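Here the complex is missing a single protein chain, while all its other protein chains stay put.
Labels for the chains are A and B, by order of writing; each one numbers its residues from 1.
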Amino acid sequence: MRTRYRPRTFVLEIVMVALAVAFLFPVYALVTLAFKDPEQIANKPLSLPDPPSVGSFGTAWESASLSSALLNSTLITVASVLALIVLGSLAAYFLARKAGRLSYSLYILFLVGIILPFQLGMIPLYQLVNDLGLLGTYQGMILFYTGIQLPFTVFLYTGFIRSLPADYTNAALIDGASHLQAFVHVIFPLLRPITGTVLILNAVHIWNDFFTPLLYLGGSGRETVPVRVFAFVNEYTSDYGLVAAGLVLAALPILLVFLVLQRYVIRGFSSGLKG
Amino acid sequence: MTAVITPPAAKPQTPAKRAGRRSGIAPPWLFAAPALVVYALVMLYPSIVGAGSAFTDWSGVGEQRSFVGLANFQQLIHDDQALGAIRNTLLLTAAIVVVQTGLGLLLALGVHTTIKSRMILRVIFFAPMVVSPVMVAFLWKYVYNPAPDAGLNAALNAVGLGALRQDWLGNPSIAIWSVAFTVIWQCAGYSMVIFLAGLEGVPQELHESAMVDGAGTAARFRHITWPLLAPALTINVMLSTVGGLTLFTQIIAMTNGGPGYATDTLSTVLYKQAFVFGKFGYSTAVALVLALFVAAVSFIQLAYLRSRETAA
Partner (left out) sequence: MASEIIRTPFSRRRLLQLMGGAAAAGALASCGGGNSSGGSSGPLKVIGAGSQEAGLRKALDEYKKQNGSFEFNLSFSPADQLQTALRAQLAAGNAPDLHAVYPGNGSAMSMVQLSKANLLADLSEQAWTQKIPAGFKGAYQQDGKTHIFSPGTSVLGAIYNKKAFAKAGVEIPTTWSELLTVCETLKKKGIIPLALGAQTPWVTQLINYALVPGTVYAKQPDFDDKMAAGSETFAGSGWADAMNKYLELQKRGFFNDNPNGTTYEQATSMVGTGKAAMAVQVSAVLQAYRAAAPSPDDLGMFPLPATDVAADNWIPGGIVVGLGVSAKSKKADEARKFLEFCGQPEQINAWAEAVACVPLYSEGEAKVDPVLKPFLPYLADDKAVPFMDQRWPNAEVQPTHFAVVQELLGGKTTVEGALKKMDDAYKKTA
């Protein structure tokens, strides 16, 4: 069944490709829109742009200040994901290996964070970040994402570590290594598959988050890509071509990264979901 | 959840004397301390303080707030808007769970074959998942233009389905399904990928021996593939349920809860109460109810799906 290409397989291929074409229709509509001038948009909404105009892209890139937004998004995403990997794996290692009611309760306490609606603590957290003097800063966002995404990260790591045998570390500890050394040299390398998942799931979430950076970074000059694009779209709402160009430009970096790393991204999304 | 979907590389090489020695020598508390501090600071403390305002009449600004006991929760029971929102939340979630999971399964089965385009199709179906929900909402708002010669309506007309043209976001009876469809479009690829991981784990030999026994495609799916996909199904259902119950960005960006109250959900109602109506206390009461709701639904689902897995 997995080896032969039969007439039935061909029919299936046609069906699947047709599905993909339908799936891509919104993308087609958006991309062609970005290449059209207002007159073409009004009269030929679905045809291919003829002739294509690229003027919208330059305007959109400039007006939405996307270059600095990309930098802001990258900085915040990379730092938050690093912090999550370090804090999450260390905590999960403890939670998975320490027996007893207390550590189990702590594990449950972390899990509670997965179902808490963010709106519940939104205002007190905002006050807190303000009191810490971190509003409008990268640090504030990094702290926020690290805290918000820790429950899920701890959950993924703990499940994985529980499935690892304890013997490796025990052997290292008997050899005189400290717990930290054993973790860094023995355990952490074993966690590579799940670390990939943690990295990808968190990076996609943080990169795409809109509401929090709007609240915490609005007006600071450190806005991330979705915030800049949202403001841009609101400002030029009636100029569809320009808006479409802005959306295409904003989605392009992450789509490119995805295309290059697609095997790892897709695997990352699926492989960690266990526990 | 259950431990299943792990790619081969991730499976630890299990030494024989594994049993009973899982915990080993425990690391010190210090390992958990930094995570706990950050988690407590960013999530626990603000949520507890926030939950406290569910028992007050705080407007969200200023110093005035009085303790009102359970008044906010009593109000919730009599609030037509909140009750309508609960109904919408459930409808939306049900639609998303059923269709997204079903479509994800079909897509996974489709690309888990020998078709030549299988790799590129995986990439195409999954791609919307990496784009920001707020941008997906913008895109679909454009696609849902009600004019007969624009967006989705024009496309339907072009392929001879002109009779299906709709006022996608403006018709109160349709709007909620249009929102659901956008979410499904974005997330079906995610479900597909999870099912694919499950399919990779179905041993080929089982299929071959079944074929020798004369079992057809349907019979093989029912008796071999489907039972072995149970864990992937559990994960898919759980994830889409929580996603559906807490869906917010797409609704606010596409319909703002309208037309009328047709797409208001618990998430949008609690947002509006806090930021538009200036009823912060009441808003947190709604948020607490939502949290309990999510917890209860997840727990029941998990219990049921797990029992199903072991039965299979």
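A few notes on this one:
The rule is simple: a contact is a pair of C-beta atoms (placed from the backbone, for glycine too) under 8 Å apart; a residue touches a chain by one contact, two chains touch by 3 or more.
Everything numeric in this text was worked out from a predicted model, so none of it was measured.
Across the whole complex, the hidden chain's contacts among the shown chains comprise A, B. Residue B:Ala71 is the one among B:Ala71, B:Leu156 or B:Val202 that touches the chain missing from this view. Summary of contacts with the chain left out: across A:Leu143, A:Ile161 or A:Val225, the touching residue is A:Leu143. Of the candidate positions B:Ser59, B:Asn157 or B:Gln301, contact with the hidden chain is made by B:Ser59. Residues 52, 56-57, 59-68, 71, 141, 144-148, 167-172, 255-262, 272, 274-278, 280 of chain B touch the missing chain (whole complex, contact as defined above).
Against the chain not displayed here, chain A makes contact via residues 42, 75, 79, 122-123, 126-128, 130-139, 142-143, 214-215, 218-220, 222, 230-231, 234-235, 237-238.
Basically, only the chains that are shown with their structure count from here on.
Residue ranges on chain A touching chain B, taken from their complex, read 1-5, 9, 12-13, 15-17, 19-20, 23-27, 29-30, 33, 45-46, 87-88, 90-91, 93-95, 97-99, 103, 106, 109-110, 113-117, 119-125, 128, 143-144, 146-148, 150-151, 154, 159-160, 162-167, 169-170, 173, 179, 183, 190, 193-194, 204, 207-211, 225-226, 229-230, 233, 240, 243-244, 247, 250-251, 254-255, 258-259, 262, 265-267, 269-271, 273-275.
The touching residues of chain B, counted against chain A in their complex, run 1-7, 9-10, 12, 14-15, 17-18, 21-29, 31-32, 34-36, 38-39, 41-51, 53, 60, 107, 110-111, 113-117, 121-127, 129-135, 138-140, 142-143, 149-152, 154-155, 158, 185, 190, 193-194, 196-197, 204, 207-208, 211, 235, 239, 242, 246, 248-249, 267, 270-271, 274, 280, 283-284, 287-288, 290-291, 294-295, 298.
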